[in-house]
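All protein chains of the complex are present and in place, except for one that has been dropped.
To keep things simple, chains are lettered A and B as they appear, and every chain counts its residues starting from 1.
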Amino acid sequence: MKFRIRHADRIVGAFVLVAAAALCGSIVLVGANQRWFARDYRFETRFASAAGVAPGTAIYMKGFQIGKIQRITLNEGNEVDATFVVYDDYYPKARKDSVLELVTSPIGLGTQLLFHPGKAEEVLAEGSFVPLAGSEEGRFLIEEGLVEIPPKDDTITRLLAGINPLIEDLDKTVVTVNRTLTEVNRALAGQSSGPAGRIVNDAAKAVATAESYVDTLMAQVSDLLKSANAVADNAAAMSAELRDPTGLVPRLLDAKGSVKTLLDDKNVLFDRLTSSLAETEKTLKNVQGITQELRAQMPSIGVAIDEGRTAIKQAQDVLEGLKNNPLLRGGVPERREQQPLYQSLREGEF
Amino acid sequence: MAAPVLELRSVTCTRGEAVILDEVSLRLEEGEAAFFMGAAGSGKSALLKAASGLDVASAGEILFRGRELSRMTRREEAEFRRKTGFVFQDAALWANQSLYDNLALPVRIHEPGLGAAAIDAAVRRAAELVGYDEELRARPAELSLGERRLIGLARALVLDPELLYMDEPAANLDEESAERVHEIQAALKDRGRSLFVASSSSAAVSRFADRVGVLRGGRLLAYGSFDEAAAWTDPALRGITGRLKARKAPPRPEWASSLAGAWADALAEDKSAVDEPEWKLRDGASGDGDIDSDADAGPSEGGGEEDGRG
Partner (left out) sequence: MLERLGRATIRRAEEASYAFGFFAQVMRESILFFRRRQVGFKVLVMQILFTGVEALRISAVLAVAIGAAINLIGSSLLAEFGQSKLMYSLLIIVITRELGPLLTAFIVIARSGTAIATELGGMVVAHEIEAYVAVGVNPISYLAAPRLLGVVASMLTLDVYFNLFGLAGSFAVVQLIKPIAFDEYFRNLLEVLGAGDLLMGLLKSLVFGVIIAVASLYRGFAVERASTEVPVAGIRAVGSSFMLCIVADVLLTAMQYLG
């Protein structure tokens, strides 16, 4: 009788056992690779749009994948609620006040979801909400210094990301300063029909009735006028910059300028932007100083100025052109919708 | 009155459009031997297969001790098979099993509590009964047709059946073997067993038949006692039963009587000689170790030359 017939039981047993062991081994390896046996910690977040975010999208921290998007749903407010998981290995790094940041590659290499851990010692509770860096809550956490958004590795992204807040701040500051000065000047001249003017008029009347404070007040107003002159000079300089056909705004508005200019002019524009900002900050300090002085005597003036500033924030027509610049303002958000390169290549016509 | 051991009521069998058994009715009482005669193709084998439930009747009823075969439960059917044996005309041994396994399988199936030694004893006794004393390790293909038929008979006898269906049991056998078959028939009759035999041998019918049936074209032309058959005058029947002779028992060889005497209690003894609590087919089911059971039902393959099958 042949060997294989005599030992059929053993041969078949070994044949089946080896296969079973290989199958079990494969399942364990696949399971380990797909994290069947590991615990994932779930968190919630919210996106304005699902573009660039899909179930399975990886979440990175310092270049390491620490989790992924698990589920996305469009909520009643037409925002995208998302559930994401953080792997157990990285869970201790997910601290309270963490934020997520959806970064779009400026050169069309898709999107990347970054996790920035909060500075708190406390570990983020499972199921808690992690805001996006761009959301109100996220900005608050960043401004409060509870979380730090490190500079991006990509130079272009870093530059553009830096320019955005710079322009925005500049925009806000210049508008605020202009409007405030106008209001203050008009109020002080008694010409204003607005709330600030009325308040100033009322204040003047109050001053007239309170003679004991006249001298002090006059001295204060004198100082105020001096400061206001300084502010006006600064504002004039700023206006000149803005009006100058070779100045700041045209250069920023210039479609041919933008990044290339920024990169090629040996930081001249960048430096000018920075110095303009510094000047503006100084001006603001002066204005603050004035208002503090006034507030000490007439708190309602400070309130009026605050109200004025709030109203002024709505009107950003000075730098409207700057906003509409396709590269610097409109252009950056649009890049989020850009398809990844390989898709574009496949779909495009050559 | 006790139910007959076997009763057929208007049994009809068809194969395609052809009717191979046409409304056959008969009774066989306990201990009787019924022999069926007829020309080739008259339906003798078809009758045996229908009566044993191997072929499904398209109409009619077949009753074993009053119980209809087609309505038997699984357990009842197993009991029916345990109490009956079938000797095929062409032996029908399982080619991919050794002779030993051919003989042992019925015992293993119906006596699952029996030990290997007891099975071995039953197998060897059945082989001895038919006069086969060669090596049982051989495969059926290594035997002559006559030897295969003897082993086929031994397989049918191994469980000492109460009703034995035999399809031309002595055909194509040498004289000595044919005589041994006849002696076995005689011994079975002596022990009160019932026989249901298809035979073309007038001599055998003359010696053992209690009842004789004549078949033609699937119809049972006549069925009666041996004496009635001997007196049939119908030319159609006389052509077949004309050579039946008055009964005269031939002298029986000494071995036959001693074997028949010893056989009666043999299986009962075997059952008490259980040396393994639970017999299982997977154990290889060899007898005493020198018989190999390497492929029970022989699942075979292109490379399975051991089984001699494709």
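By definition in this document, a contact is a pair of C-beta atoms (placed from the backbone, for glycine too) under 8 Å apart; a residue touches a chain by one contact, two chains touch by 3 or more.
Note that the structure is predicted; figures quoted are calculated from it, not measured.
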{"item": "Hidden partner chain, touching residue among B:Ala39, B:Ala95 or B:Leu221", "value": "B:Ala95"}
{"item": "Hidden partner chain, touching residue among B:Arg82, B:Arg137, B:Arg191 or B:Arg219", "value": "B:Arg82"}
{"item": "Chain not shown, touching residues in chain B", "value": "49, 52-54, 77-78, 81-82, 84-86, 88, 90, 92-96, 105-106, 108-110, 112, 155-156, 165, 280-282, 284-285, 293, 295-304, 309-310"}
{"item": "Residues of chain A (touch criterion as defined above) contacting the omitted chain", "value": "4-5, 8-9, 11-12, 15-16, 19-20, 22-23, 26-27, 29-31, 33-34, 36"}
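Operating definition for what follows: only the chains that are shown with their structure count from here on.
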{"item": "Averaged-CA centre spacing for the pair chain B and chain A, given as whole angstrom", "value": "97"}
